[in-house]
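Structure, as structure tokens:
Just one protein chain is left out here, and the rest sit where they should.
And then chain A:
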Amino acid sequence: MAERQDTLSPSRRGFLTGGLMGAAALAATGMAHAGESEEVITEIQDWNRYPGDGVDARPYGQPSQFEAHVVRKNVPWLTSDSISSVNFTPLHELDGIITPNGLCFERHHGGIAEIDPTAHRLMINGLVERPLVFTMADLKRFPRENRIYFLECAANSGMEWRGSQLNGCQFTHGMVHCVAYTGVRLKHLLEEAGVKTEGKWLLAEGADASAMTRSIPMEKALDDCMVAFAMNGEALRPEQGYPIRLVVPGWEGNMWIKWLRRLEVGDQPWEQREETSKYTDLLANGKARRFTWVMDVKSVITNPSPQAPVTHGKGPMVLSGLAWSGNGAISRVDVSVDGGRNWHTARIDGPSLPMALHRFYHEFDWDGSELFLQSRAIDDKGFVQPTKEQLRAVRGPNSIYHNNGIQTWHVGTDGVIENVEIS
């Protein structure tokens, strides 16, 4: 057995390392030489002859090694240090509306806190009848709910305010993810502590080295916020706040405090660093908007896109993308292939849930000429995704946050795609 593995491994390794090249060659064979036989069919392949790994080899399953390029990526020049930084979800490699746990973008300010859940506590204090401490076991005795929500960083697309910068939707739009959360309603925890009538605000605090804090109005806290301990059916990932995080549906990701350890009830906002010096939107006149919590209606074409060029030549093409709104559900997505001159209503496929990602498709016949791809989302409150020009006209180029402008991808006649701005 061992001997046979040894004899096999070189050729197998050779194939694996040549994976990408191999795939390209196969695609070329398939396209260019109709009528010729392919060796992947006529030759018996290793995986068709020799058994693979047994059930003990992968106790926690991982994606195929041919998917090793599907990873989160950092943009090193953005920040001084990867400990207080961000990486981006590879949206162009994903489909449907659910983001796999290991690919949800990360943004943290003091690195990933690694917390033993038996040593984790959630405290509620401030203007309450009873300041309380909950263990993880306590939290799981409250009624549970499952909800699918997107989480978008307010700075998603923030690098594009001055014009096209980054070639790939991973970098222009990858600070968004969407998972199914399991947890308890914040309302139930606050009721247990008994919020006093003058308690109009809530301060949420993390247990990480940045002790991240945000003020949240009580109305939102009691409406739909959750304290989540699971994502997509399993415990939260450490980088997403294990053992618990706050879920603030439709609102900017910075408020979804990870490693949540404390909730304080107060009668006014705390004006913390992340709601004054950051996450306020500077306008051209020098004024700055504060408490801009809702994430606006937005969409992006994920395929094709700069990291996922068109390789099949002219003929049938599938455009695919994501749309979302912090105001509710997406009612419609339009796409344009001529830079916004003419629009076609795309097909939304899969669940359409409020404050969740929506997946859209548009199938058409490409004649091989250059294209200017755009998508425009409309939510069920009637908000229409604006153009970047419209946003800049009102806000100037220095807002950093809340850039939900329509994205343009230029498709060359060779299928290569670039992030552009157009007339």
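Things worth noting here:
Just so we're on the same page, a contact is a pair of C-beta atoms (placed from the backbone, for glycine too) under 8 Å apart; a residue touches a chain by one contact, two chains touch by 3 or more; residues count from 1.
Keep this in mind: contacts and distances are computed from a predicted model.
Its UniProt record calls the unshown chain "Cytochrome c", which is the correct pick from "Electron transfer flavoprotein subunit alpha/FixB family protein", "Cytochrome c", "Na/H antiporter subunit D" or "3-isopropylmalate dehydratase small subunit". Considering A:Val70, A:Leu222 or A:Val384, the position touching the chain not shown turns out to be A:Val384 (whole complex). In the complete assembly, the contact with the undisplayed chain comes from A:Phe171, out of A:Phe171, A:Trp259 or A:Phe360.
Considering A:Gly35, A:Gly286 or A:Gly315, the position touching the chain not shown turns out to be A:Gly286 (whole complex).
Touch with the hidden chain on the side of chain A covers residues 73-80, 83-84, 86, 107, 109-110, 118, 123-126, 130-135, 137-138, 141-142, 153, 155, 158-159, 162-168, 171, 175, 188, 191-194, 203, 205, 209-211, 213, 261-262, 264, 266, 268, 270-273, 276-278, 280, 282, 284-294, 296, 306, 334, 338-343, 372, 376, 378, 382-384, 386-387, 390-391, 394, 398, 400-402, 408, 410, 418-423.
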